Structure formats: C-alpha cells, structure tokens
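The structure follows.
Note that one protein chain is taken out, while the other chains of the complex remain in position.
Coming up: subunit A.
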Amino acid sequence: MTVTAETPPIVRFATSPDRYRHWTLEVDGAVATVTLRVDEHGGLVPGYELKMNSYDLGVDIELYDIVQRLRFEHPQVKAVVVTGGLDRMFCAGANIRMLAQSSHAWKVNFCKFTNETRNGIEDATANSGQTWIAALNGTAAGGGYELALACDQIVLVDDGSSAVSLPEVPLLGVLPGTGGLTRVVDKRHVRKDRADLFATKPEGFRGGTAVEWGLVDAAVPRNALAEEVARRAQQAVRTSRRPSDAAGVPLTPLDRKDEGDTIVYPYVSARLDRANHRVEITVSGPNDAPPAAPASQGADYWPLAMTRALDDLILHLRTNEPDLGIWVVRAAGDPARVLAHDAQLRELAGDWFVNEVRHYYKRTLKRLDVTSRSIIAVIEPGTAFAGLLAELALAADRQYMLEGVYEDRDEDAVPATIVLTPSNDGDYPMGNGLSRLGSRFWGRDADLAAARATFGRPLDASAAAELGLVTVALDDIDFEEELRIVLEERASLSPDALTGMEANHRFVGPETLETKIFGRLTAWQNWVFIRPNASGPNGALRRYGTGRKGDYDLERV
C-alpha cells in the first residue's frame, strides 16, 4: 500500500508517553534526556521499514508531543539532551522509501510539520529556558543532522567514523528541506563555500573538520561524550529562568468528538462542508472570568485548552482533509471574558505557565500562517474576535464583517465589534518577527498608529472598515450572498496558485530564519520534489536503494 490520494491514512496527532514507540523520555532533575530508538516496524504507513533510526511522520508526532510535554509538564527541566538509542547512529533522517512512495502532498505536509517541530525546539531554547543539546552518539545524516541543527548546541562523538552530513543533494537529488541548508549558513554561520562542499559530500564530515567549520560545537571521544554533554547541560541549567519548584501542568488527553463531518473540542468546533470544499471553524471564548492562578486550572485554562484544540484541528485538517481548501473562521462568545484573559496573559507573562501558554498560542498562530489553505474570517453578531482571538481574524487572508445585524433572523442582536489590544501588536509575533497588525500595515505607519490608538475599544463594522481592519463590511442585505459568492469563487481557483499567492501576501517585511525555511527552502524543495530528476521513474529519489543512481536531465532551469 502506498500513501496515495486513493488510500490516505487518517493521521491522529494526539499521543502520550505511554504510547511512544520510537522515543524515550527520561527526566533527571533539571535535565531531560530524549532518546531516539526507532521501531523499524513502526511506520505510520505500510511499505517501508524505519531502518537506522530513520523517521516518518509517526516518529515526528511523538517528538512533537515530547517537546510540548517538556514545556508544560516539566517546569523544572532546563536542559534537554537529544541522543540516539542505536549503536553509533544518531539518526539517518527521513526515511527514503517512505518519501519515494509518498504523494507530493504527503511529502509537503510531512516536511511542514517536521519544520514546525524543529522551530518549536528552537522556541523552547529561546523563550522557555529549556536549552536543547544534541548529543550525537553516532552519525547524523540528512534530517538527523537537521534535528541537531535545531538544537542550541551540537556535540559529536569523535570516533573516526561518525559524521554529520547532508547527503540529500548528491544521493537523492532533493534538498535538506527541514531547515538544513538554511541553518548551516544562517544559524551556524558556516561559510557558503564550505556549506556548498558539505551539502554535496554524501559522507559528510567527521569530528575535526565539523568543529573547525562550525558544523558542530564540539567533538569528543566516545568515553567523554556523556561528560561533555552533562557539562553543557548544567551550564544551561544555571542560566535558565525556569522555576525549580513549580508543579507541572499535565497535558491531559484532548476531549475531541468526531461525529460525521463535525469535530468538536472544548472551545473549538469544525464543520466540514465537503461539497463546497470548506471547513467552518468556530473558536469560542471562555465561559468564566480568568482564575486567580492560571496553573491551578491546568489544561482546562481557557487559553491553553483553546490553543490545544486549535492546534490539533489545524494538524488534522492539514493532513487528513487536503480537499477542504477554504477555512472559514469565526470567534464566538463574550468578548469581555476574552479580554479579561487577554489582559491576564499579559500581566502574568512572567509566570512560567502563562509564558508557556503564550508561546504555544504564538506557535499555533504561526501554524495558521504557513497553512496552505485560504483562510476567511467572518465577523458577525456574537463574535469574540477580541485581543488574542482577534489574531485569528488578522491571520486570515480576508475579513468579512457584518454591519448591523441579521434583521430577518435576530433584529435585537447586538452588532458585532472587534477589539484590538497589545496582543495584536507583538505578543504573538509571526515568523517574520512582526506582529500581525504590523504586517497588515507594513509601510503604512500612520494606519498602524491609528489602529494602535484604538486598543481596548470596541470597533463596529464601519470603524473597522475605516481603520482597514476588515476587507469588507456589508449589511445583512448583501452579507450572506456576498460571502457565498466569495467562497464559491475561491473554491473555483487553482489551489496551487492560491497557496503560492497567499504565502506571498502573508509574509511582508524582513526575512528571518523561519520565513526562509517556509519560503525559500520549502518552495525550492517542493519544486524539486515534483521534478522528474527527483520523482520521475528514473529520478534519484525513486531509484535510491535499487543499486542505480538517478539519470538526470542536465538542462538547468
């Protein structure tokens, strides 16, 4: 069986340590050790064996779970060591047979998710006081080295044979697409000519050269590896701001109900409209005022519960519902309660748990930003697009706001308003480092200032339209018909062109490591993936392991 449009496996992203097949997590005081020992027969899809610690989406789903749990359930962990559980093998990267048999869409989605997880690892180091250290007990090839690159530090065993390498170009005719090319030069500052040598040398470089060129931070003999890693871990522990005595917040199993074409979580629901190729997503505000001590509510703390549900829904829809190309997003509930939580998230930002919630929501919004779906926000009476929830509307490609009320349905309703707060202006930055408001008004400082001047004030449709916060404000006579036509029109356009167009419009302004990875690296990789030189019958990816190399069309394009 292959992963094709005909037989797509339904992927679930929820897991927990007791179900891991590929990873172990050991916590020893302030240091956690995460060990990869892939179950060869534990592939998500039949058709390949996960030899030599190679991974597929299933392996990476577990890694994502670990990253999340370390942040929420283990506040005392200040350093995380990631290492390989096989002899002299750290990780061989993404499984080639899996890639070779996968549909284009599957490959693209897989790469996106693995990229997001690696960005999450960097986010833990940068914003959580949880420093990741790669302890390369053996060879780290391709995606294995890219995983190490996401860590703050890389220590390689110097045994005369273990190496770091990016063999994708010479062996597979594709790119190291999980941030490899980008991080070698942008993060580790390897000279570009050396990076070029490195990325075309299938066997990579061993200890000495790897250190000299900056590909790793240290290379130590096998018997000194544990000590060197421990030393670095302790150093990281000493500089971490994470509390030593706080109780963790268990990420309890998600309460998700799938009934036919509806998916319901607490605070998030989705209705799948297959005929029209769209999903109607509603994110709901909290039912109560915020608690005095957020951590006391644990995973039920509204911002966390809402974020977890949204995160799971995004991943589910992206992976399992590729035909639903339009996401219509609404927010429902009491804006006052949303704003109370919004304020609390800011006031208590120094609290380790609130900090984690904020960054988790930030990462989830970033997922939305790089999602290859058209996102349309609909703002009607009963809306709760305020503060952090208004970020969802700003993340959308377009915003449609009802002016007034639906007179035929509920003429006594209160017309919709939206409320901006500092949440929209830097608390949850995009991958380009800008706020969504800053991105919206890039190069229009006066408009940005005008929007900032409204913080905390409810804005009705005409005010929102005047300020440029919504695409269109229409009254009930036009609203629904306009929306129907817009959504139908959208559904009739080329999904490929839309994906490219949306990705270009969403990210204005400066380039960052993230925008380069999701823009330049990913776009090139996705182009390379569909070229015959990679995925044609004689392409390198297809031929890998057959004893024959790829036959290339030598025309440069």
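Observations, loosely collected:
As a working rule, contacts are C-beta pairs under 8 Å (C-beta built on N, C-alpha and C of every residue); 3 or more make two chains touch, one makes a residue touch a chain; residues count from 1.
Rule of thumb we're sticking to: contacts and distances are computed from a predicted model.
The listed options are "Benzoyl-CoA 2,3-dioxygenase component B", "Sugar ABC transporter ATP-binding protein", "Cysteine desulfurase IscS" or "Gas vesicle protein GvpJ 1", and the UniProt record of the chain not shown names that protein "Benzoyl-CoA 2,3-dioxygenase component B".
Although one chain is not drawn, the whole complex shows that of A:189, A:444 or A:484 it is A:484 that touches it.
Subunit A residues in contact with the hidden partner, per the touch definition given at the top, are 472, 474, 477-478, 481-482, 484-492.
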